[in-house]
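A protein chain is absent from this complex, but the other protein chains hold their places.
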Amino acid sequence: MKTEKKSIRRIRNRGKRLDAWQLLLLFLLLCLTTVLGTIIWTMPENTSGLTDAVARLQEQSGVESPVTAVLLNFRGYDTLLEVMVLLLAVIGAWSLAKAPFSGQAADTGPVQMGVVRLLVPLMFLVAAYLVWQGSHLAGGAFQGGAILGAAGVLLLVTELLFLPAIPALPLRIGLVFGPLLFVVIALFCLCLTGHLLGYPEQAAGGLILLIETACAISIGLTLASLFAGGHPEDDHPQSVNPTEHSDKEEWP
Amino acid sequence: MISPIILPLIAGLLCFLLNRRTFAIALAAAVANLLAVCFLTYQLLLFGPMRCHMGGWQPPLGITLRSDGPAVLMLLMTAVTGLAITVYARGYFSHRILNLRQATQHQEQQRYFWPLWMLLLAGLNGLFLSNDIFNLYVTLEIIAIAAASLAALSGKPASQLASFRYLLVSLLGSLTYLLGVVFLYRSCGILDLDILQHHVANGPGIRAALALMSIGLLLKTALVPLHFWLPPTHANALAPVSVILSGLVVKGSFYLLFRLWFEIFTQLITPSALNFMGTLGAVAILWGAVQAMRQHRLKLMVAYSTVSQLGYLFIAFPLSRIDESIQVWSIVIFMALGHACAKSALFMVAGAVFLHLGHDRIKDLNGVRASLPIPVFAYGIAGVSLMGLPPSAGFIGKWLLLTSSLTSSQWWWALVIITGSLLAMIYVFRVMSRFFVIPEDYSVTTSAPLSPLLEWPALIMALISLFLGLAASWPMKILATGNTALTQVFPGGLP
Partner (left out) sequence: MITTLLYSMTGLLLFAMGLFTLFIHSHPLRKILAVNVMSTGVFLIMVATAYKPMPLGNIDPVPHAMVLTGIVVSVSVTALALLLACRVQETSNLDLLERKKQARIPEESRR
């Protein structure tokens, strides 16, 4: 009887009022927010962070934008690991399911096809410009890669017929190209200057641009593959015929 | 110093790119990793702690890697366990592909296991070596994503749900840690751990930063009461993945937490904060052990045993700075090393038992010792380390804990530790007795024999955990070398 009343009350309350535990949680969170808020309010403003250090060493970095200098030169090791994070997300996505393409031709009207035909090359162009611009204004690999990813998403949403038929190996090569090039250049710099990712000073700008271009391509492909939601059809090795069948197959 | 990170990274990329010979690449990377870490240990003993500046940029602007005693020991633990996991996983997947139905599903799982595992190994090595709080955040994320994908690899409905919850909890932990980093940067303006050590003063912002970072890392290390995600995730994953998660992943965030508390924020920690952590650890020990005794499935029991053993690591918080003669890190290192080896052995045995019998219900495990002698032997030896009997590493860790608590008159911790060991004995022997009792109607099950790749890594890991106590002077020596004030800077980024 008691549990019935409680469940009825919960159904009636769904979405409207909070029960006791949730009110307690709300109260605790309000306390936490006020505490953190007062701390932020009263924190002194005297630290200048690392601005001076960056400004001092800016010319040695080979690029004019301080953000790109920090991202790809001073703290390039972080960016290397971050590109691996993207790749990990794709591998995880591929391991979960097969990419759900509907298999039949979608009913795309002329407006949609026209928009896609106009926008996608334009997006490629804008992405290339953003990557090149990263050396002296806001831009760079991630921004360009995001635009490329958006172009890929547009193509996927239009459900063009050639997409499910893309073979897995070029896709894998495209995905791994950016990170692999980054690691290769890092090791190359290790041999040249004795530091991992220590670019030689004259070639710094050129090497950074090369890394950014490769990473932009990979990032675009990564984002599009994540949107596709699974591995392509022909991704796994040839299946070996099992020699015996065992009767006791449970969930592993 | 960079090769423990770079080698598995390249191996992971190659494993994903090429679809053939993935095991050869992974094995080569694991062996090379072990050799590199041994070389690093040798250099540590010769030259003392070292720093490596990435890109040649000095801190506070650049990122540094640091190798000192605790880092090198954790790297060694990861390398040895990693090699065992690589070999075991090969045996596990080949057995499933050849002998069970749905071979294509198992092949797909194997195909994605290797790149994920290699990248996880790179992330772990990066975590242990890094000396920059934001870089630590990125390595934590690498580990979280790889671990969640690995946990979901088995395809069971329970594992998908557990992996989703694990990913969300992990993400919550990372975000809280990042908020702490933001507060710290606002107060100090520095991201490098060495310089932070000198700049950290007792202020509200710094205290908030420490609290936030600690909560984030506690979520990732599954301390009671934030442990709810651990048993389903570890129990429902594939056996090699359970080994990775229980043996290595939870140790990474704990290592970071301990380092933050005892090396960076030393001025801020109060005895009440240490006692709070110790209390949570005590609750974890008892709660985890009681739950482990109640389980019906072997893997769930071992997962709850992980919750319990992690509690010992947290009881080390109030007991680590008592005596000046022992190192701060010694308790934690011995408990962590012993637990990593013993827990790996346990999960490997659980996987072998499952492959042989097709299930892991404890009450139906009768007489397994007749058909699986080596795994049962490994289980027994690993149980010795869990219970804390000499000469295992678990014994050394518990001995240090007990002596610390008695010399500082905090005898209640000693009570908890002893009770925990007794409870561990109960749940270990509960399964051991099943293994040895052969019922009257027992017939040897006619299933395919297990390959030695499945049995021997478990035994070797168990033996390592047993004999680590005998060789306890080596880790102590490494810890003593690694904590001197002299540090050497090696610009070349030693391999």
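Miscellaneous remarks
Lettered A and B in written order, each chain numbered from 1.
By definition in this document, contacts are C-beta pairs under 8 Å (C-beta built on N, C-alpha and C of every residue); 3 or more make two chains touch, one makes a residue touch a chain.
What you see is a predicted model; the values in this text were computed from it and never measured.
Touching the chain that is not shown, out of B:40, B:97 or B:148: B:148 (per the contact rule at the top).
When the omitted chain is restored, the residue from B:65, B:80, B:124 or B:138 that touches it is B:138. Checked against the full complex, the candidates B:98, B:175 or B:357 give a single residue touching the omitted chain, namely B:175. Only one of A:54, A:115, A:187 or A:210 touches the chain withheld from this view, namely A:54.
Counting the whole complex, the residues of chain B in touch with the unshown chain are 134, 138, 141, 144-145, 148-149, 152, 155-157, 160-161, 163-164, 167-168, 171-172, 174-175, 178-179, 181-182, 185-186, 191.
Although one chain is not drawn, its touching partners on chain A can still be listed: residues 18, 22, 25-26, 29-30, 32-33, 36-37, 40-41, 45, 48-51, 54-55, 66-67, 69-71, 75, 78-79, 82, 85-86, 88-89, 92-93, 96-97, 142, 223, 226-227, 229-230.
One rule holds in what follows: only the chains that are shown with their structure count from here on.
Averaged C-alpha coordinates put the centre of chain A at 28 Å from the centre of chain B.
Those residues of chain A whose C-beta lies close enough to touch chain B in the complex are 35-36, 39-40, 42-43, 47-50, 53-54, 57, 73-78, 81-82, 84-85, 87-89, 91-92, 94-96, 172-173, 175-176, 179-180, 183, 186-187, 190, 193-199, 235-237, 239-246, 248-252. Residues 2, 6, 9-10, 12-13, 16-17, 19-20, 53-57, 60-63, 96-104, 106-109, 111-112, 115-116, 119, 122-123, 126, 134-135, 138-139, 141-142, 145-146, 148-149, 152-156, 183, 185-191, 204-205, 208, 238, 358-359, 447-448, 491-493 of chain B are the ones touching chain A in the complex.
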